[in-house]
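Remarks on the structure that follows.
With one protein chain withheld, the remaining protein chains of the complex are depicted in position.
Right after this comes chain A.
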Amino acid sequence: MEVNVEARRILAVSISKLYASRTQRGGLRLHRSLLLSMVMRSARDIYHSSRETEGQTSEEPMETSSKEGCDSEITEDKENMSPTKQSRKRRGKASAAPDFLPSKRARLEPGEERYAAPMGSWRFDPPPTHIAHQGADLHQRSRDRGITGTMVQALRSI
């Protein structure tokens, strides 16, 4: 149980560091973001496994949330671009957002991903062809989600 509490605390600290780093002068630091995501992943794994042993989590919501995790890659930008669209996240008891997450759903404002972006540069690399384009921004965003996408998945699967 103590490990669980510790894991949650570390997750909360990591998320706030992630948000803070987006406004850092000089842009997102890849190395730091990577290390943050690793800590978050460890904390998330501990948190998950300790919840399993406590028998609080049933199979179904976990499957849903991992599916949502996969979907998030494709749907996230759609949701970002049309904020009025209803959130696809179920509001059932078991999958209610844990209390250490911000109460508002975390998302970037339209165009804000530009700030988060030293991770990709389409000046140097050819564009991937498998991602559907929804405007010039999306190419940039698909690269930005390198680290942030992983961390968003981490959040969703809690």
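What we mean here is this: a contact is a pair of C-beta atoms (placed from the backbone, for glycine too) under 8 Å apart; a residue touches a chain by one contact, two chains touch by 3 or more; residues count from 1.
The rule is short, and it goes like this: contacts and distances are computed from a predicted model.
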Should one name the undisplayed chain from "Glutathione S-transferase", "Guanine nucleotide-binding protein subunit gamma", "Serine/threonine-protein phosphatase 2A 55 kDa regulatory subunit B" or "Aminotransferase class I/classII large domain-containing protein" using UniProt, the answer is "Serine/threonine-protein phosphatase 2A 55 kDa regulatory subunit B"
With the missing chain put back, which residues of chain A would touch it? List them for me.
6-7, 10, 13, 17, 25-27, 29-32, 34-35, 38-39, 42-43, 46, 114-115, 117-121, 123-124, 143, 145-147, 149-150
